[in-house]
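In this view, the complex is presented without one of its protein chains, the others remaining in place.
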Amino acid sequence: MSSQVMTMVQALTNALDIKLAEDPDIVIYGEDVGVEGGVFRVTSGLQKKYGVERVFDSPLAESGIVGAAVGMCAVGLRPVVEIQFSGFAFPAFNQILAHVARMRNRSRGRYGAQMVIRMPYGGGIKALEHHSESMEALFGHIPGLKVVIPSTPYDAKGLLISAIETDDPVIFMEPKKVYRAIKQEVPETKFAIPIGKAKVVAEGSDITVISYGAEIREVQRAMIMAKEKGISVELIDLRSIYPIDRETIAASIKKTGRVLSVTEGPTSFGAGAELISIAVEEAFLSLEAPPTRLAGFDTVPPLPKGEHHYFHTPERIFYEIKKVVEYY
Amino acid sequence: MSSQVMTMVQALTNALDIKLAEDPDIVIYGEDVGVEGGVFRVTSGLQKKYGVERVFDSPLAESGIVGAAVGMCAVGLRPVVEIQFSGFAFPAFNQILAHVARMRNRSRGRYGAQMVIRMPYGGGIKALEHHSESMEALFGHIPGLKVVIPSTPYDAKGLLISAIETDDPVIFMEPKKVYRAIKQEVPETKFAIPIGKAKVVAEGSDITVISYGAEIREVQRAMIMAKEKGISVELIDLRSIYPIDRETIAASIKKTGRVLSVTEGPTSFGAGAELISIAVEEAFLSLEAPPTRLAGFDTVPPLPKGEHHYFHTPERIFYEIKKVVEYY
Amino acid sequence: MLFEEYDPRDDKMLQVMDNDGRIINPQWKPDIPDELVLEAYKFMNFARTVDLMAVSYQRQGRMYTYPPNLGQEAISTAIGKLMRPQDWLVPAFREMSAWLLKGARPRDIFLYFGGHEDGSKFSGAPNFLPSAVPIASQLQHAAGIGYAIKYKKQDSVVFAFSGDGSTSEGDFHEALNFAAVWKAPVIFTIQNNQYAISVPVKNQTASLNLAIKSLAYGIPGIKVDGNDFFAVYRASSEAVQHTRAGNGPVLIEAVTFRQGAHTTSDDPSLYRSQEEEKAWSEKDPIKRLRGYLDSMGLWNPGDDEPMLEEYKNEVEKEFAVYENYPDYKVEDVFQYHYKEMPEDLKHQQINYEKFLNWKEAQK
Partner (left out) sequence: MLFEEYDPRDDKMLQVMDNDGRIINPQWKPDIPDELVLEAYKFMNFARTVDLMAVSYQRQGRMYTYPPNLGQEAISTAIGKLMRPQDWLVPAFREMSAWLLKGARPRDIFLYFGGHEDGSKFSGAPNFLPSAVPIASQLQHAAGIGYAIKYKKQDSVVFAFSGDGSTSEGDFHEALNFAAVWKAPVIFTIQNNQYAISVPVKNQTASLNLAIKSLAYGIPGIKVDGNDFFAVYRASSEAVQHTRAGNGPVLIEAVTFRQGAHTTSDDPSLYRSQEEEKAWSEKDPIKRLRGYLDSMGLWNPGDDEPMLEEYKNEVEKEFAVYENYPDYKVEDVFQYHYKEMPEDLKHQQINYEKFLNWKEAQK
């Protein structure tokens, strides 16, 4: 099987290309995804290749983008829409919550919402306001959705293909900080990574760190520091925050007895809270220290000049790992 | 101080009346709040008393209702707007997240969003779709907001007065199931209950139950069953889910060693997860059983015929209390 | 031609018959056989029977909140009569005639407003979305369906409904704009029944009328008398022709009046006068069409009673089906949310069933 070194952007384009080629029911649209190929170029070249009826620019209206996709699904299409930045998903929030997530149940299984809503998310790239948020917990709380977040080019391709193929609606959040930051060998042919299965990125014995998206790389850097201090970290990349892979989490915590979640969004009512709850629900008796969350502050991400205070540096992650490991 | 027996609806009307009378900067608007006095009659009589410029019907557009309030605040008004049902807050979600919650920070304190967004929430009243949700966790996750939920007529009045008087924006969620279900002596004059302070509704020694809104009454009923079995329950009414009263929660759990949260919204990424996390963060060493959440299923609330399966009955709450207490 | 003559900028309203059913505008009377008119008349009576009985069942506590259609039957009957099986119906919640003509049965309507999602399945009715509660949100779906129809080169038209209040929502705007840019075959019908719950249209918008909003999207718009079966039928047929010819969407404002309450929990006396109600009852759509039929010798006043009796019996039978509908099962809460149910959800169901067993065991 031939493979190629790809960035995450390239891997995503490749996944879309493969699916467009094999399934005429797939259409791609959103702001600037046509001629320009998206502001991050994920859809680059696809309009040329598949025509303006399959890959096209929509008017500038997120509720319209998502709402129209609900209708398309009723007729049997499989739209893959792009929200330019996850910070602009909120004008579409009602359509997502009220229709995308509910159409299947409301129609008792008659109509589904077999769509993917792609959106670059997350910070640390010195961007304008509303271009750095990480609000995946909001989507995780809406019944009826799946929420997927890849951390590598390989996973991005495999997960996007699964997302397009599942008959359930998927919020597909792409860590823009990773978009071009890492390159990886990715098979050129089609492959799928199941949604809902976490990946044990590194095995370890002293502490379980649970994370996803762009934070994975920061944790890996922190792990180098930890290793120097003799701390052995088991790193879990969730890959999907709903459904969440309780089994993998439980097995790991039962082994290590300690757990830290590392996520970007605000702390309160955030993903870390869910992870702590799962730790407690699945492995209470194994816990040797309080399950701990390292999350963003309960603030908006500061503009670039203040960004270094908000987004987690490897030092910050290491510091929290150390605290959990040193507990008692 | 003279007082009167009031329903929660009456207590809310009374609070609005008092504030309208004393502060000319207060305006009230929303769908049907004028002539009709709101579908639940919370603003009943106020347009007549204060005029159509201060209490009025807006066009049917939630984003417009909330967005206009942001502008009004910049000029110094203190709008108290009504969203007809919390299930219809989502067209306004972007305005809430992007502006209401952020204007103060964005303008470095120059402009605030001293508004209250009132909304009836919660289920169990045999209503149409989108009329039974309990999605407070979504608001709790947005930095910049306060989220207040009263459970009694007395609290409703005192908390609404505080909400109107605070310079921070408040999402004020009113349990419609309680609206007319209980009556209580409420002082006629002005009083305020501070936002962010929980109330210990009942002291107990075996388990702490944390809840709010309409669930408080169901927990109280469950407590009768518990008492029969010799279980002593300490009940905390949060009253405000952001800011959350860690101190009261911590003190109680340190005493009882066991904790159950009872909330209506979906389980995953819900309020219960935050409460479990706080339990673990504040009282890990006191925990004799896993902190537990009883929440809604990860489904939309069923239509009336299926409602009894979704909303927590006293039996269901008792069952969970028993499980936590019997742990070990 | 019709759209030009009734340019919404002139605020004219297409009317074919007067309040007594006299044809006052023969030029625009649709060219349809008498049988069709007769059928429509009967059908409007049937729909009204379902509606009135729904209200009374609700009053008896045998159903939950229900939004009466009384007085608005001409609009969705005329459009429903134009709908072909391959056409799509994207409803709001107050166009029951169209639901029935699309293939819903009264039992579905009772089931839905009786609080069961199975009432939204409409098994026998193709291309029919469930009712959308959040105002105007369904119009976005209509635009998307329109796109998909074009994309798949299907010969279908989308009929989307909403009320005067819906025109204020952002989704109304986005939907019409998307459909227009895409030249999607969608006919947007606004039932302007004068009120959004208690709020009159004049507090909803300052525009000359609602049809004129079409100009913001570069599409034809027309204001019609929504209590005039012929006017609605004519405007809608022309709209269908326009859109099937590939010209994109049309906006129809159908002026009518909700004779009943907003829903069974509403009290209209709070916000409108008896005079207003009385004036509108003169324009009742069934009364007007009966006037026409009478004058044409197509109907005797005496035929109404047996017809209504028959309909009443039929509806009672349908209601019985609803009342004997199987109990809501635990699975019904869970099973339809996902095609592939997540583990967490499965466990929630299992845990809940454990509780039910425990509860059972307590007895």
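We call the chains A, B and C, going by the order they appear; numbering starts again at 1 in every chain.
We adopt the following convention: a residue touches a chain if its C-beta (ideal position, glycine included) is under 8 Å from a C-beta of that chain, and two chains touch if they have at least 3 such contacts.
Remember, predicted model here, so these are calculated numbers, not experimental data.
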item	value
Chains on display which the left-out chain touches in the complete complex	A, B, C
Selected residue (touches chain absent from view) among B:Val33, B:Val55, B:Val80 or B:Ala98	B:Ala98
Of B:Ala74, B:Met225 or B:Ala251, the one touching the omitted chain in the full complex	B:Ala74
Listed residues B:Phe139, B:Tyr212, B:Tyr242 or B:Phe297, member touching the removed chain	B:Tyr242
Chain not shown: contacting residue from C:Asn177, C:Ser198 or C:Gln348	C:Asn177
On chain B, residues whose C-beta touches the chain left out of the figure	27, 53, 58-59, 61, 63-64, 66-77, 79, 91, 94-95, 98-99, 103-112, 143-144, 146, 166-168, 196, 242-244, 246-247
Residues of chain C (touch criterion as defined above) contacting the omitted chain	9, 168-174, 177, 180-181, 183, 203-208, 212-213, 215-219, 248
Sites on chain A contacted by the missing partner chain, in the whole complex	31-32, 34-37, 39, 57, 59-64, 87-88, 90-91, 126-131, 267-268, 297-300, 302-307, 309-310, 315-316, 319
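The rule is simple: only the chains that are shown with their structure count from here on.
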item	value
Chain nearest the global centroid, as defined over all protein CA atoms shown	B
From chain C, the most remote chain by mean C-alpha position	A
Chain A-chain B separation of Cα centroids, rounded to whole Å	31
Whole-Å gap between the CA centroids of chain A and chain C	40
Chain B and chain C, separation of their C-alpha mean positions in angstrom	35
Residues within chain B bordering two or more other chains	63, 87, 90-91, 129-130, 268, 297-300
Shared interface positions of chain C, touching two or more other chains	117, 133-134, 137, 170-171, 337, 342, 344-345
